[in-house]
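One chain of protein is taken out of this complex; the other chains stay put.
In this document, chain identifiers A, B and C correspond to the written order of the chains, with residue numbering beginning at 1 in each.
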Amino acid sequence: MVIIFQSKPSLLAGGVVAGPLENRSIFSQYFDSVYDDERWQMKTNEQGHRKMIEEACEFAMKKIGVQNGDIDFMMGGDLVNQMTPTNFAARDLEIPFIGLFSACATSMSSVIVACLLTELGAANFSLAGASSQHNAIERQFRYPINYGAQKPQTAQWTVTAAGYALIGKHREEFPSIEAATIGKSVDYGMDDPFHMGAAMAPAAFQTIQSHLQQRNQKIYHYDLILTGDLGQLGLKLLKGMLVENGVKNEELTLIRDAGAEFYGQDEAFQSGASGAGCSAAVFFSYVLQQMRAGSYKRVLLVATGALLSPLSYQQGETIPCTAHAIEITMK
Amino acid sequence: MVMTFVFAFIVGGIICVIGQLLMDIGNLTPGHTLSTLVVLGAILDGMGLYEPLINFAGAGATVPITSFGNSLTHGAMAEAEKHGLVGVLTGMFEVTSSGISAAIIFGFIGALIFKPKGNID
Amino acid sequence: MEKEQYQQLEQNVTPKPPYLKNVAKAFLVGGLICAIGQAVSLFYIIFFNFTEATAGNPTVATMVFFAMILTGLGLYKKIGQFAGAGSAVPVTGFGNAVISAAIEHRSEGLVLGVGGNLFKLAGSVVLFGVVSAFFVALFKYILVTIGVVSW
Partner (left out) sequence: MMLPLLVVLSLLNGCAEKEKFIVYGSPQNESEVEALINEEDYVDRSTVIQYDGSMLVAVQIKPWEKWKKTKLEKKLQKKFEEKYPNKDVFVSADYKIFYEANKIKKDQIEDNKLSDKITELIELAKEET
């Protein structure tokens, strides 16, 4: 369902912090900080994860010159059980907080909720974002870090990154959110946890389709449609579905995927990047900066999430997926 | 003796190839693959075929995980021969458990001295 | 797009695993690990009081020790990515499964973390090894008892 934001809340700033391996990302120049230690000098991966979230939030606040006390709400989530890193970060930041879980689509669902609170007049400033830390996520969803299992070409690499955006009332000079679409949970019967792109592509497709339809727009009305972490194969599948639905080939160049591009063409990362931090990091750094620089006027951001757990996979369930989208414009 | 190395290489390699085919074509996870191979080793020993393989290929047959099923079965059968039905139960770890005990000890030591690292190259 | 139609598309787009290449890599690495095992067992035969029949145990333990070093340094997962079953099937792969879980769960303490998770990957191997050994031996025992075969 499409939500139209009459007050057009603005994305005032983004704070993105990433891990050491993310130095190799083609987007790394847009990040606020790339840390050398994947644990942020903390004892555990989960503590490092928490620290990363806090730093990302602080970067976002610093850019606009606000403090923890000025923030009315924080929306966010990660992929660790019960989202303790984000919960604990909220404890330390002392900001009223609701944790949200939409897997890797959390970067968008949190922005949508923050926009609704802004639209309602309840919030002057709110923080919204998502994060993932490779080690903490891999051990939970797949194998221990040092386990020597062969990953297929369809696998994706969970990024270590946190991306948080500071959302406030509409301001002309900042990118503003005009509309959003909350996606359905879509299940096309995919069940391979090493092939998430294939599971998520239909969700991205449905969300894009329904957003365009209800907004009465075509793909070429946008400068960029950027999906979150479909990976190279997932993006191929999304394009395949769009072509099947009558989208012209020249329009397909407007559709890109953050996960597919994240690590460039490095084959060590197989099909590309994934993780809640992937879309958050790219959306809240690269995209925002490009929009402020005037490169893009109108962008549709679509974050996709695979709603599985190790338990559901072991019990033989298929993988339902979701995709949430926001439409951002810049005057 | 040089031939033993060649046979160890070939037989060990072939057992790994069976594992790879189970993974790629059979679409099994590593856990399923290893479990299947262990059961295979136990059955081969039950038919009296694993010991000739060890004689033939040396480490080519003792190093792959199939030998784990073999040695468990071997212990159970040896004890069953001596003590009857109860031996089936008690003889299991009689012959060998060096793989398990080594893994436990080195797992513990490893946990004390190493930290997980998410590097890629 | 219908589910079936999408599954068709997914089949077309998804690359098949490079079967031949994977098999070749598994063969080479698996064979090499076993040849190293042979060298280790020869070492034990020549320098210690082990025979061909008894050298298996110290060999396996030594291979698991190698696996600990490689796992701790983060090298085993790279070998694993290259070799697939070639490094998973030898006993070093079993060691890797145990040791990687132990290292991973150190952060939850030695009792609940390391102790509780040591066999979370390799446990199935132990389970199926023991259970299959039990049934195979039981089956053989019955066959011997009714006089079909002898030990």
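Convention: a residue touches a chain if its C-beta (ideal position, glycine included) is under 8 Å from a C-beta of that chain, and two chains touch if they have at least 3 such contacts.
Treat the numbers as computed from the prediction; the structure is a model and nothing was measured.
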Visible chains that the absent chain touches, using the contact criterion stated earlier: B, C
Touching residue (missing chain; options C:Ile45, C:Leu110 or C:Leu138): C:Ile45
Touch list for chain C against the chain that is not drawn: 32, 35-36, 39, 42-43, 45-46, 49-55, 57
Residues from chain B at the interface with the omitted partner, ascending: 1-5, 7, 51-53, 55-56, 78, 94-96
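Please note the rule applied: only the chains that are shown with their structure count from here on.
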Chain B and chain C: spacing of chain centres that average the CA atoms, whole Å: 7
In chain A, residues with contacts to at least two other chains: 45, 139, 144-146, 149-150
Chain C residues counted as touching two or more neighbouring chains: 17, 22, 71-72, 74, 78, 83-85, 88, 93, 97, 99-101, 103-105, 121
Chain B residues within the chain A interface of the complex: 23, 29-30, 114, 116-121
Interface residues, chain A side, partner chain B - complex: 19, 21, 38, 45, 134-135, 138-139, 144-146, 149-150, 157, 160, 268-269
Touch list for chain C against partner chain B, complex: 17, 19, 22-23, 26-42, 52, 56-61, 63-65, 67-68, 71-74, 78, 83-86, 88-95, 97-106, 110, 113-114, 118, 121-122, 124-130, 132-134, 136-141, 151
